[in-house]
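Before any comments, here is the structure.
Left out: one protein chain. Kept in place: all the others.
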Amino acid sequence: MALTGVLRPGHAQIRVLDIEESVKWYTDVMGLKYQGRDDQGRAYFKTRAERDHNSIILRQADRAGLDFFGYKVLDKATLVELERKLNDHGVKTERMPAGDLLETGERVRFQIPTGHTIELYAEKNAVGSAVGCVNPDMDVIDQPGITPIRMDHALLYGTDLDGATELFCKVLGFTLVERVKLEDGQTDLGVWLTCSAKAHDIAIVRHGEPNKLHHVSFQLGSWEQVLRAADIMSKRRVSIDMGPTRHGITNGTTIYFFDPSGNRLETFAGGYDHYPDMEPITWTWDEVGAGIFYHDRKLNEAFLSVVT
Amino acid sequence: MALTGVLRPGHAQIRVLDIEESVKWYTDVMGLKYQGRDDQGRAYFKTRAERDHNSIILRQADRAGLDFFGYKVLDKATLVELERKLNDHGVKTERMPAGDLLETGERVRFQIPTGHTIELYAEKNAVGSAVGCVNPDMDVIDQPGITPIRMDHALLYGTDLDGATELFCKVLGFTLVERVKLEDGQTDLGVWLTCSAKAHDIAIVRHGEPNKLHHVSFQLGSWEQVLRAADIMSKRRVSIDMGPTRHGITNGTTIYFFDPSGNRLETFAGGYDHYPDMEPITWTWDEVGAGIFYHDRKLNEAFLSVVT
Amino acid sequence: MALTGVLRPGHAQIRVLDIEESVKWYTDVMGLKYQGRDDQGRAYFKTRAERDHNSIILRQADRAGLDFFGYKVLDKATLVELERKLNDHGVKTERMPAGDLLETGERVRFQIPTGHTIELYAEKNAVGSAVGCVNPDMDVIDQPGITPIRMDHALLYGTDLDGATELFCKVLGFTLVERVKLEDGQTDLGVWLTCSAKAHDIAIVRHGEPNKLHHVSFQLGSWEQVLRAADIMSKRRVSIDMGPTRHGITNGTTIYFFDPSGNRLETFAGGYDHYPDMEPITWTWDEVGAGIFYHDRKLNEAFLSVVT
Partner (left out) sequence: MALTGVLRPGHAQIRVLDIEESVKWYTDVMGLKYQGRDDQGRAYFKTRAERDHNSIILRQADRAGLDFFGYKVLDKATLVELERKLNDHGVKTERMPAGDLLETGERVRFQIPTGHTIELYAEKNAVGSAVGCVNPDMDVIDQPGITPIRMDHALLYGTDLDGATELFCKVLGFTLVERVKLEDGQTDLGVWLTCSAKAHDIAIVRHGEPNKLHHVSFQLGSWEQVLRAADIMSKRRVSIDMGPTRHGITNGTTIYFFDPSGNRLETFAGGYDHYPDMEPITWTWDEVGAGIFYHDRKLNEAFLSVVT
């Protein structure tokens, strides 16, 4: 098949400080569909357009952050093959049993060199989008919340960026789409990687501490929906970190904001298609400001350093 | 790699009745970048955002239509492997020499059961987008023409739809995204197939005659750019067939119109992502009108039957 | 004052065949705010953004159409003065008592030469927009219906176009913004008139029968909201007459559709500002198609002849 192996970002488990408040916020402000709780008390959500049972899982904890980020792979055979490749690459893997996450099959879990926990899985029950698969009507936005299309990607901050990039590209078949170089012109400050033809399915930035989350991102349908999202955030007194603006990197239009626990989220629209035959785009240190926020063209310390 | 095999639609060779007039029209009205002529007199174009040397090739002829439609594959090894698979499937292939198309490597050419000529190739010289790969600025539209992002897909009309679908899916690794059923509820009237995660990289409709072109399609960045395109068409007295409107199938917003030779073209924006683990969407015969043009919800005879 | 006299279209009383069904439809599909019934059984609505108590009044009747169309004037002194001017112009006026329409003051009612009933009034109780007048938040669309900004204008079909135009311009202070000429190059087929700086506060087309309604129009905020409106119409199986498309006249983007009684409504966005020092725009008979629907550039018989 033309698209095979690792298909797409599938789920993110996020730590929140108050699960009741967070269930309300992810429902009312984000406009996600609440899918229920498991016996560990974790709360599950999907967007209206997503077909699989869940994409966001919230777990109550003492500090915010990302527990793990999961990718759906083509099928069970692919899962076995990728586990073998990971092991061959020297990566220890752990099998999380089917059903540990609601409506989700067995997961292969491992740590990447930036310290983050990544998962692969082949099965998550398809409960269907809001409009279904037979003569679907358009799913017009008709509710108060932001109502994104999908959970789209994450930006991770961690230590061994080169090791993580090698793992994603050599073992999991990701492609380098864009990269930012440090002042030496050699070292990567950050990389944007895709497992499909999207501008990014994961992004990673070099950081002094391992296993940090910069943001989990949700896709919107247009720049006008980015404006609607910003209006909702202000109306609901959500703390906006940055935006609406545009990234030079990926060309996406964007807003960064914080959930009630301080986890940074992004809603974005746009971005170009990247294919594995294409040369990656490189941002040099002197222009990295324009790469990150195209209209401002300058570095924003808080944006670069605040992580959970 | 996660995206491998057949990557994307790469070129379409279109027959035009007056090459000089057409070069002017595809430059001024479509806003394509003219890339020169070859010694057979064929004219080459790319969009500003496309990186490879050409995507549209015009050939002067007595009647309009599509000579062939080509896909770029990952690399030369993939080309060899796919040729072998085609042959194993009983498809005769022909090698077109490197350089036969400007800046393009060797192509593997074959006929699909609907009578169309399809090509695969691994090499087309990357001349770069308008903004390049180092610290790229945004490529703001600053010229009179429509200025699409890319040549995106084609819709073919032909006889043996089932055979063509089988070839694309079983041999070339495409996935079925949507299909329209005839009144019997069994037979496919048309199929939309992807080799990536786009809503379609090819579409095929069952038709009494083989080897017909319904349209070649160009991607735009937004519904507002669809409006701009329609305004340009009216201003330049281009014959609009349909639109601006929305497809139920793929959810894309669209305009259909004709080049000076009567070839139908499309400019569209939007559409959802499809992955190979997802169930295809099915349109039943009684709702096919809404599938084709969502706002009208009724069949349009001219749209369905006029082909080149 | 710079803006004085007749301020804006304020209310339209529309006849519907089934008032219960219509109340539901104008609420759920149009997204209007239901404001209650009067003792004659008439149902009142406003948009969320409108501040006065009502703008659409539905009356159950045996046939669809427009009972009357009303304009708000600056104040009671203006009402008296305009009534005197109307009488001086030979127009008989009738005073409708305060309270005859809910929360509405005394109205001066008269017939214009096209046979339509027009009203002027100075008082309608300001119940406020959805966001109020102190530190208002943005009124983000968060409900299923179309949710227009305001009832904006009407297009009337009637007999003595010249007489009606003279009355609006000479007596009521409207300005001619655009006009369409018949084949003789002299006679007006239609006129677009403003009492403010909007592209139109009333439009009138010459027609064989008096007192006909072509459409009542509602303003939307953007071309993307026009698309959302069209999607809602299709989803709710509303009969769309035309669009989404663009008018040459006024430049507005538009959809025409029918309420359950067959009254044509419009949702539109955009249009330019016109001031009384500006030359009107003239459309000649050979280009009237582009004037009406800019992308099609051809006359549409049903659109031109079907009225209620």
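First chain written, first letter: the chains are A, B and C, and each begins at residue 1.
Heads up, the rule we're going with is that a residue touches a chain if its C-beta (ideal position, glycine included) is under 8 Å from a C-beta of that chain, and two chains touch if they have at least 3 such contacts.
Keep in mind it's a predicted model, so treat the numbers as computed, not measured.
Among C:R15, C:K33 or C:K72, only C:K72 touches the chain that is left out of the view. Chain B meets the missing chain through residues 137-138, 140-145, 222, 224, 228, 231-232, 234-235.
Even with one chain removed from view, chain C keeps its contact list with that chain: residues 1-8, 49, 51, 72, 74-75, 126, 133-138, 149-150, 172-175, 194-198, 221-223, 246, 248, 251, 270, 272-273, 275-284, 287, 290-291, 294. Seen from chain A, the chain kept out of the figure touches residues 223-224, 227, 230-231, 233-234, 237, 240, 243-246, 253, 255, 290, 294-297.
Just so it is clear, only the chains that are shown with their structure count from here on.
Taken as a contact graph, the chains are fully connected, with every chain touching every other chain. One finds 43 Å separating the Cα centroids of chain B and chain C.
Within chain C, residues 224, 231, 234 each touch two or more of the remaining chains.
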